[in-house]
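Before any comments, here is the structure.
Excluded from the complex is one protein chain; the other protein chains are retained at their positions.
Presenting subunit A:
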Amino acid sequence: MDVIGSQLVAGVSIGSVLLLVAIGLSLTFGQMGVINMAHGEFIMAGAYTAYVVQQILGDAGLSLLVALPVAFAVGGALGALLEQLLVRHMYHRPLDTLLATFGVSLVLQQLARDIFGAPAVDVRTPSWLQGNVEVLGTVVPWTRLFILGVVVVAVGGLALLLTTTALGRRIRAVVLNRQLAETSGISTRATDRLTFVIGSGLAGVAGVVLTLVGSTGPTLGTGYIVDAFLVVVAGGIGQIRGAVLAAFGLGLLQAFVELSTTASIAKFLILVIVVAFLQVRPQGLFTVRTRSLA
């Protein structure tokens, strides 16, 4: 087996998972600056949505496809609720938001435990995603290719939304200069709410896809939240392309460092590298130049 090839594929595959969990956050944290610690629990809610849909429909393949939009709706609804009840009152107090949403994340975890029980639940993998295929002389599980596909669609869709639609223009206008956007007749309130809903919905989608990788339990989200923030911060806040580059960069780094060392050391080294990188470029890979004074 060609080691370089297999680790390239492994890196892309790790990167696609990273990007998936970070993409929603790149909207809510990156674009809006809201530190939402409950983002991981939105991912968890998406995973449980996949479980519930599978329990209702039975067929693993059909239910996976149905669960994707349903989880987007579930994540979005949770996001709307959080935004309406909590986050909007704290838009200019990031530390309060951090603590309050952390509290929400604990509540959601316990809620999941009460509804579904503490043990992890089993979400079956559809038969057409079992097995593997040879890419670059290395064996790649179909599930990983599926994840990559979902990521490409999600990121592509988001990029199109931000660049070509009226809503996307409004979102970017609010990010660049809130006051000016408001005086131009944009309802920043409605834009904030929609942005948060879309970001949270993407977390739900990520949750569905993660059921293909690991276990579905109440603490599913906590395992990914740090990685998600890492990707968004390293990529440059407010930049989708930054998140894409950072996710795949970190994925490849993880794959190659882990190959020559161990998983624990790889995790550690990546944190060190990201911290060192942020010393040189505190703004991340890319920056948005804004006219606001903050």
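Rule of thumb we're sticking to: a contact is a pair of C-beta atoms (placed from the backbone, for glycine too) under 8 Å apart; a residue touches a chain by one contact, two chains touch by 3 or more; residues count from 1.
Definition applied: contacts and distances are computed from a predicted model.
The chain that is not shown carries the UniProt protein name "Urea-binding protein", picked from "histidine kinase", "3-oxoadipate CoA-transferase subunit B", "Aconitase X swivel domain-containing protein" or "Urea-binding protein". Across the entire complex, the residue among A:N177, A:T219 or A:T287 in touch with the chain not shown is A:T219. Only one of A:E41, A:E83 or A:E258 touches the chain withheld from this view, namely A:E258. Interface residues of subunit A facing the missing partner chain: 1, 3, 6-7, 10, 13-14, 17, 95, 113, 118-122, 124-125, 130-132, 138-139, 141-144, 210, 212-215, 217, 219, 223, 254-255, 258-259, 262-264, 267, 294.
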